[in-house]
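Got a structure for you, questions after.
Complex shown without one protein chain; remaining protein chains in place.
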Amino acid sequence: MSRYSVFSVLKGGLTGQKHWTRAWRDPKPQESYDAIVIGGGGHGLATAYYLAKLHGITRVAVLEKGYIGGGNTGRNTTIVRSNYMLEANSFFYEKSLQLWEGLSVDLNYNVMFSQRGVLNLAHSDAQLDAYARRGNAMRLNGVDAELLNRDQVRKYAPNLDFSDNARFPIAGGLLQARGGTARHDAVAWGFARGADRLGVDIIQNCEVIGFEIENGAVKGVQTSRGLIKSEKIGMAVAGHTSQVAALAGLKLPIESHVLQAFVSEPLKPFIDGVVTFGAGHFYISQSDKGGLVFGGDLDGYNSYAQRGNLPLIEHLGEEGMALIPAIGRIRMLRHWGGVMDMSMDGSPIIGKTPIKGLYLNGGWCYGGFKATPGSGWVFAHTIAKDEPHWINRDLNLERFRTGRMVDERGAGPIPNAH
Amino acid sequence: MSAQPNRLGGFGHINRSKPIKFSFDGKSYTGFEGDTLASALMANDVKLVARSFKYHRPRGIFSAGAEEPNALVALREGARQEPNTRATVAELYDGLVAHSQNRWPNLKYDTQAVNQLIARFIPAGFYYKTFMGPFSSTKLWMIFEGFIRKAAGMGTASGLTDPDRYERSQAHCDVMVIGAGPAGLSAALTAAETGARVVLVDENPVLGGRLRQERMEIDGKPAYDWAMATAAALQAMPNVRILTRTTAFGYYDDNLIGCIEKVADHFPVPPDNLPRQRWWKIRAKQVVLATGALEQPLVFGNNDRPGIMLAGAVRAYINDFGVLPGRRAVIFTNNDDAYRTALDLLAAGASVQAIVDARSAPESDLIQAVRAKGVEILMGHAVTNTHGHFALQSVEVMPLVGGSPREISCDLLAISGGWQPALHLSSQTGAKAVWNPESCCFLPGPPKRAERSAGASAGQFSLYACLSEGHVRGVEAAVAAGFKSKKSWTIPTVAIEKPARTEALWEAPDSGGHPKKFVDHQDDVSSDDVRLAHREGFVSVEHLKRYTTLGMGTDQGKTSNITGLAIMASLRGEPIQAVGTTTFRPPYTPIAIGAMGGSEVGQHYRPRRRTPMQDWHLERAGEMLPAGMWERPRHYPAHKGETLREAYIRETAQTRRSAGICDVTTLGKIDVQGPDAAEFLNRLYANGFAKLPVGKARYGLMLREDGYVYDDGTTSRLAENHFVMTTTTANAVPVMAKMEYYLQVVWPDLKVKIVSVTEQYAAIAVAGPNSRKIMQKIVDLDISNEAFPFMGCAPCMTAGVPSRLFRISFSGELAFEINVPSDYGQYIWDALLEAGKEFDMVPYGLEALGNMRIEKGHVAGSELDGRTTAEDLGLGKMLSKQKDFIGKALAYREGFVADPRKKLVGLVPVDGKSSLPNGSQIIEKADTRPPVKMLGHVTANGFSPELNSPMALALLEGGLTREGDIVIVASPLKGLSIPAKVTNPVFVDPEGKRLHA
Partner (left out) sequence: MFRLTCPHCGPRDQVEFNYGGDATVAVPDLNADEQTWFDAVYIRENPRGPHTEFWQHVAGCRQWIRIKRNTQTHEILAYGAATGPMSDEATTSEGSDK
């Protein structure tokens, strides 16, 4: 397996790029593994990678029912940020962001993480105050943040509506300059290749259909390709967490909702960083290919359909026009949906379950993509040590029972409100 | 060069009496009404129109429709500029201006064409393998990325506000027919004849579909005549609505079809009375998909040069637009259909140098007819390479088995890889496409919704099948929608054809030199890229698409997806069905985001809620602040130049000294009536309401089911069975919905009716020591402290208006709130102003309102943030121990009671001067080097004239146990670290004497 570099690509240019081999193997499942990760999305692959790399557990299988990166990893709007207010989220997402910053080199795979900034717009002083609270907390936690006034926002994103015609004029915003976007598919592929090189078996088209549980401890999984044994099994199947957990008899504080995403025709540079609208729910960035990538609210009802409906699309059109009046003549090229694990406080769940050896990674709500390396990092730790890292300690499943919520929006146990 | 050198006499449906001037890349041309930009450019012999995405290869016009991958232009200029417009669907209008894009300095000399020279070094996904290092940071990558971003993209957005209007419309129908070719026209006609309400949509300006583009006969006359006659018949039927220039872009749940009608895109500027585009939502009981088929290209060396065109498109340009795409043509095909192109070219006076047919020995009438014209037919051959830079000059042709290449000179290569039904809408319903090896295409899967496909979109490619299937499906749809098929139908007479079988040829062999063979023209994905993807394990169709960007262009792979996946299937050694298609995502063709937004733009983005006194505020307020959809006055400057700070401090001081008046209409008001009203409120609120006497108001605290504080407000008992409740402005709507939920779902046995009366009443607060004197002037009630004590409420007449008076206070002063019917709001406001004149009563805005509540330590939105408990807010005692209420069961969980929780305190700056900005975090020491443990945060701050000091409310770990401590109020965002003393949150009148005065 050749190392990726500009030289290997140049060399390939002389030989028709024929020297490349599979980025990851296509192994048959073995009878047993030291650890199994269910779900070949970014999180599952990252978990396997860090298990092998940092914890010396290399007899690991990643079981994917379809093709890797085919779920939310390949459906999101690729935003990476760590602009969280609450401690339980702040340190976790910041760890993740730091991993992102070195990920391409670490994986020897360019995940195209580009730190062009994430700007949350405020349209009133009260909203600016709320952002100040968050930004101050970020700064004191060691995360970068800047509060921008209207003129500074205009400098950062000149195409926004600064006219008198704006229904909710822009007052300012909170900028995290280290935030940005990454190439979503590449993250799955990079982790897959990295894990594979460390000996991890990535097994596609292998659906988990049941768990082997004895005396409250997990012993293996039944799959569409037979029984595979392991005493450490991690679930990283966001979108379908309730379904897989139910196979182990677990009921969770999670609902599945559809979130739509959109991309426009490719354009020459139009908007630099990520901008979120504060008088609605709309976020937009531009991919390296030139497409404007945007999204907004959930459709609002439980769904596993991976596609949404027109009311939300109309809503996004209104919000897009309210934010960037020049967007009217740009055309939307494609829209699709992903299935979100919406947890009851809007924050993820990464930790142990009541079943020994079975670990849960889910409830990602909107936040899954940006968390990918951090999630894998702490989940690998949790699986390897059978206890959470301090960074994910508060993101446990028990918090719902004890009332120690991690509720960034303060919306309460209403999944579609987060 | 003569004007329109390629225009054909005697062909086409363009209106030659209406010449139209247009320009492309600054050069002026003339076309005719009925032209597209593509047909007009072709008429003027413009062959080079675009550059490709990655290699900047010269490209011409490839198709005659929505599937166009190459001929993308920037249409119009200035604020109306539309990047990436397909010239093949842009209708020509007078003065049309278009520019080529993605080239510099111009189309002919494009510096980035250098990418062709380094193509071998930038295969699919090269960026994943490069630009990573050497350091563990994103810096180096971002430098490269800057170049990539500039090089990528196609067109340029203007960055200017779109000046045009969009609107939305809805329709319901029994049968919706999508596509008005032979099948769609037939289906619409038969469905309509049953009496069903029919909507027929077609993306083109004129009905007829391929009948406009082919030389065929129906009932012995040109098929075009039949199409026009049928269109006219449909037009005349009252139960039929025809929407032309309307693209059905998506098939959504419950047979809702999203459509875009291009109302005015064929005008230079939309007429005043018309929107640019209309967004339709059409709900159909039954749908007939007659969306036709898309001709697929063939993959061979240098298959992208200007002059290489789909065979069906060649016929369209000749027959519909009267344009000859080339004079010396070669045709390369794997099916019979392209033979029609030979006949049409011959009829138009062009020469056909050869037909290169990949099939070994097909035979049919059509082939015979072409052979009879003396055209050379090379069976079992393929085109393997082409020559010419800005225009095609020759092709290399080689037998598929044995033999050596031969060069044929030509200026047009018409290609056909067979036709693929346009399955987009069918597939969006969840119907899984089925591969049909007979006709080498995917057919629609078994329907999942009330839809059926007819004609070419169902793989029925002959004219006879289109007409007959259209008839059958139209009747079938109408019957399914509940109508009766009334008579026997006669299918028009057409020639029955027996074409020879199509044989797949996914990729032609090389004749040496290994030229690029493009699968996806727009994104420059070659068959080598597909092989690279396979080699590296990206073998699932979704991985193939994502890794190579195959089918990701503005055409969404309409002419590339099938070929790409077929090549992958052969590499995998699996049948095409097993490999499957990628998901067909809406929209069918790209849609303007402006159309998505409809007319809800600018000031109309959201409705604006107005209180009855809004105009008065607008005249006098220094600023209006948004409060949801409401807007509220922030302050009322006494004179020009008075700052916000000066104004709100003055308003606060004057209210506390004498009197102030404030519009509080926006608070939610819910009328609660019925014998069980008291019981209902008693369950809803955490504190008791069962025993609230008539004529009394009470402050109520509501919890969420999870035990956190939800909302607060005063609720008054007007009569035994009649309460009026107030909520916060923000929660007025959700609280109402929640109350309805409990009444309808959980406690339907409770006899209570509720109604929101927020907008029925204007609410005005008058506060301050003189408020009684002012109020007494205009109410007919004795409001002395004895007769109308604190928390009293009563109906009364105010200046002759029936109203309700409440003695409640948010400011902490002696205060009254009066509710009057909205229509009288301004009248009573004026009356109160008049009454208050002698006391120098001031109007006060949101800022003073907030300032006074901070002085009193009253909680509001920034403390009720969904994460605070009653105990946190110092309201723990309100949670009744005597009764059960919503939220009680979960309000005493471990996390609610265990310290450290952040609790409400007051803060004053140690220096007595510095303000304590909202959103500041509270820390122990002045050292802000991270990570710093945060003890709490400032929720609200103001300036108390009575203390003559800034003050703030905060949530702080330990709460009042820290009273007297000095903490640091830190705002690293603003570079501030201010020592502050922890105090009781009630700064003014802690005993509450003024309230009871």
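Letters A and B mark the chains in the order given here, with residues in each chain numbered from 1 onward.
Everything that follows uses one rule, which is that contacts are C-beta pairs under 8 Å (C-beta built on N, C-alpha and C of every residue); 3 or more make two chains touch, one makes a residue touch a chain.
Keep in mind it's a predicted model, so treat the numbers as computed, not measured.
For the chain left out of this panel, the touching residue among B:L532, B:I808 or B:I886 is B:I886. Checked against the hidden chain, the listed residues A:S242, A:Q286 or A:T353 yield one contact partner: A:S242. Considering the full assembly, B:D254 is the residue among B:D254, B:D272, B:E786 or B:E991 that touches the omitted chain.
Not every partner is drawn; the one left out touches subunit A at residues 240, 242-243, 251-256, 300-305, 309-311, 344, 400-401, 413-416.
With the whole complex as reference, residues 252-254, 256, 281, 283, 430, 448, 683, 705-706, 737, 740-742, 744-746, 748, 884-886, 888-890, 892-893 of subunit B touch the missing chain.
Basically, only the chains that are shown with their structure count from here on.
In whole angstrom, the spacing between the mean C-alpha positions of subunit A and subunit B is 22. The touching residues of subunit A, when paired with subunit B in their complex, are 4-6, 8-10, 12-14, 16-18, 20-24, 26, 66-67, 69-70, 74, 87, 101-102, 104-106, 108-110, 112-116, 123-126, 128-137, 139-143, 145-147, 158-159, 161, 163, 165-168, 180, 183, 185-186, 189-190, 204, 264-270, 279, 286, 288-290, 307, 309-310, 313-314, 316-322, 325-336, 399, 401-405, 407, 409-413.
On the side of subunit B, the complex with subunit A involves touching residues 53, 79-84, 118, 120-123, 126-138, 141-142, 145, 148-150, 152-162, 164, 166, 168, 250, 252-253, 256, 258, 279, 281, 428, 514, 528, 532, 535-538, 540, 542-543, 546-547, 549, 552-554, 556, 583, 585-587, 590-598, 600-606, 608, 625-626, 704-708, 710, 861-862, 865-867, 890, 893-896, 917-921, 923, 928, 930-932, 934, 937-938, 970-974.
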